[in-house]
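Notes follow once the structure below has been shown.
All protein chains but one are shown in place.
For chain A:
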Amino acid sequence: MVKEEKEIANRPDNTAFTQQRLPAWQPMLSAGIVIPGFVLIGLAFIGIGVALFVTSRSITVLEIDYTGIEKDSACFKCSNADVKNCVCNLEFSIDSLFEGPVFFYYGLSNYFQNYRKYAASRDDEQLSGDLDAFTAPSDSCSPYDYNGNDKPIVPCGAIANSMFNDTFVLYRVVNGANKLVPLDGKGIAWWTDYNVKFRNPSVTPLKNAFNNTVKPIFWPKPAYQLDASDPANNGFINQDFLVWMRRAALPDFRKLYRRITDGEYAKGLPAGNYSLTIAYNYPVQSFEGRKKVVFSNVSWMGGKNEFLGIAYLVVGSLCVLMSIVMLIVYAKFKFPEED
């Protein structure tokens, strides 16, 4: 018996795996499956496309450019970089109810927040409240890490330095009188950014943490004085700061400024005339940029995005078209053989 076992010692195992006979599903593709498959997928895509397109169409967007390049523009007087603390009023009217909740964005174009050097120009340790990084900012912030007197800049880096600082006040013109529209600036930043990623140093008052540091060069006020109205909305967890620090993916972008959700405006902006008072501080003409304000409502799919719907429609139609071509090819190849 032992000898017998030895004789077949090298005999391979007869298992499904070693014999490459694992049970398997072999998709048997045939014209009968492929062509209807293409038609079905095409139709599904067209369906999604139509849904997206219709949804997108239902979204109202109001975009107003206030860069002030054109002479007739309300903000033309502010477009000169030498004018300081310029304020301009933008008048506009809404014909019918602008359904709410209305989101108020500011938009910038030709602005490369995704430029690698720019994107890297920040110190995540500093922004998470590490006091060591206050006194010694990371090299990545260079050349916005120390000022001319070798004092550390907090927050350091190009992103923080270039923070958008135009401010807006919206009035509804009722019988010639300006009535303030309340803007909600809470919760416009990501939850993780506000609660985890950006932390103020646990020093009270907050001002003391910033001893021996200087504010970013472009900033009019230090970080602990960003919001005078709400002491809690200061430092690195200031909502506007957080929104700015979340970089845009593409050079034309818009960022959420405020939400219009309060009281009588919860259902939207009623039809009528409005006046937007803009504190025009942010220079964009030097790099051929544009500034705009955007009012928009949202749907389940977010903001207005007609491209996606159209893309779905195009791809869907392409599939259907191809299935027709395939059908013709199939017919041509099949029928001569049957004769």
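Operating definition for what follows: a contact is a pair of C-beta atoms (placed from the backbone, for glycine too) under 8 Å apart; a residue touches a chain by one contact, two chains touch by 3 or more; residues count from 1.
Note that in this section contacts and distances are computed from a predicted model.
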Quiz item: Per UniProt, what's the omitted chain called: "Dynactin subunit 4", "Phospholipid-transporting ATPase", "Phosphatidylinositol glycan anchor biosynthesis class T" or "Tetraspanin"?
Solution: "Phospholipid-transporting ATPase"
Quiz item: Thinking of the whole complex, not just what is shown, which of A:Y66, A:F104, A:Y144 or A:F210 touches the missing chain?
Solution: A:Y144
Exercise. Would you mind spotting which of A:P27, A:G176 or A:P220 touches the chain that isn't drawn?
Key: A:P27
Quiz prompt | Contact with the hidden chain (one of A:N85, A:N175 or A:T192) | solution = A:T192
Quiz item: Which residues does chain A use to touch the chain missing from this display?
Solution: 7-14, 18-31, 34-35, 37-38, 41, 45, 48, 52, 111-119, 121, 124-125, 127-128, 139, 143-144, 158, 161-162, 190-193, 196-197, 246-251, 283-284, 286-289, 300-302, 305, 308, 311-312, 315, 318-319, 322, 326, 329-330, 333, 337
